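Excluded from the complex is one protein chain; the other protein chains are retained at their positions.
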Amino acid sequence: MIDWTILTDNWELYLEGIRNTVLASLLALVGSFVLGIVIAVFRIAPIRILNVIGAAYVEFFRNIPLLLVVYLFFLGLPVLGLVFNGFISGTLGLMIYTSSYIAEAIRAGIQAVPIGQKEAARASGLTYIQAMRHVVLPQALKIVIPPICNQFLNLVKNSSILGVVAGMDLMYFGDIVNADTYDTVSSYAFVSLFYLVLTIPLSLASRSLERRLARSG
Amino acid sequence: MDFLGAYSPDNLKFLLQGFGLTLWLALLAIVCSFILGCLLGVLRYAKIPILSQAVGLIVETIS
């Protein structure tokens, strides 16, 4: 049923795929987190134009398929003269797409922090930015960690989109091994195995993180 | 046909057919995943000796 020689014969391909999947996931993870915080702050800032930009960003990127966001970079940018290869376009697309979800999760977390906290911080003489940084955001992060960990898990799985734009990720090489060996079941069984190796530790880690946060309350 | 390119009536009709299929798929998937999800959720928390753990394994793996 499963031919293990397919793994041993093609291990360099699988290895390169895993390497690129991990790289893309890490880059997109960090990028989307940073972007997510920025957009979330835009959305709740007292400046109208920033609110509009933030809302437009979130509504647009959350409501179109991930593949379309990637195509924006892969096929759309070249029209303007900027050609990014499959890996970069895929990672950027993944980053922007996930950041819109993270921005929403953070915004919900910030708004869940009792308004009294922010008022007390401003009343104590802190500027808006200082109030956010030292009082509101730390408390918001506690509420926001579970949905964010969930989004990161989705991000790792969504990284498979790189396979469609020749991004040299695990899914791409899975397709290639399948095309070369004609053993569909085995090639993709190994792909699943490696995705599980990436996602199971992530999900266990996020669950223990949640438990620890709940305790420290 | 090439004058309007992607916006020509033929191509728009083609896209609309795809749109229709997307809507139909979404509706089908939403209804079925809701029903199946409720079922699996109940199975998992009813703590039936082997079935619950099997369901738990499948859910954890796929999600």
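Read from first to last, the chains carry the letters A and B; within each, the first residue is number 1.
Just so it is clear, contacts are C-beta pairs under 8 Å (C-beta built on N, C-alpha and C of every residue); 3 or more make two chains touch, one makes a residue touch a chain.
FYI, contacts and distances are computed from a predicted model.
Hidden chain, UniProt protein name from the list "Copper amine oxidase-like N-terminal domain-containing protein", "Amino acid ABC transporter substrate-binding protein", "Phosphoribosylformylglycinamidine synthase subunit PurQ" or "STAS domain-containing protein": "Amino acid ABC transporter substrate-binding protein". Shown chains touched by the undisplayed chain in the intact complex: A, B. Here the missing chain is touched by one residue of A:I64, A:I176 or A:L202, and it is A:I176. The residue touching the chain not shown here, chosen from A:M1, A:I49 or A:I115, is A:M1. Annotation: of A:L15, A:L75, A:A112 or A:L209, A:L75 touches the absent chain (contact as defined above). For chain A, the residues in touch with the chain missing from this view are 1-5, 74-75, 78-79, 83, 85-86, 164-166, 172, 175-176, 178-179, 182, 184, 189, 204, 211. Along chain B, the points of touch with the absent chain fall at residues 1, 10-11, 13-14, 53-54, 56-57, 60.
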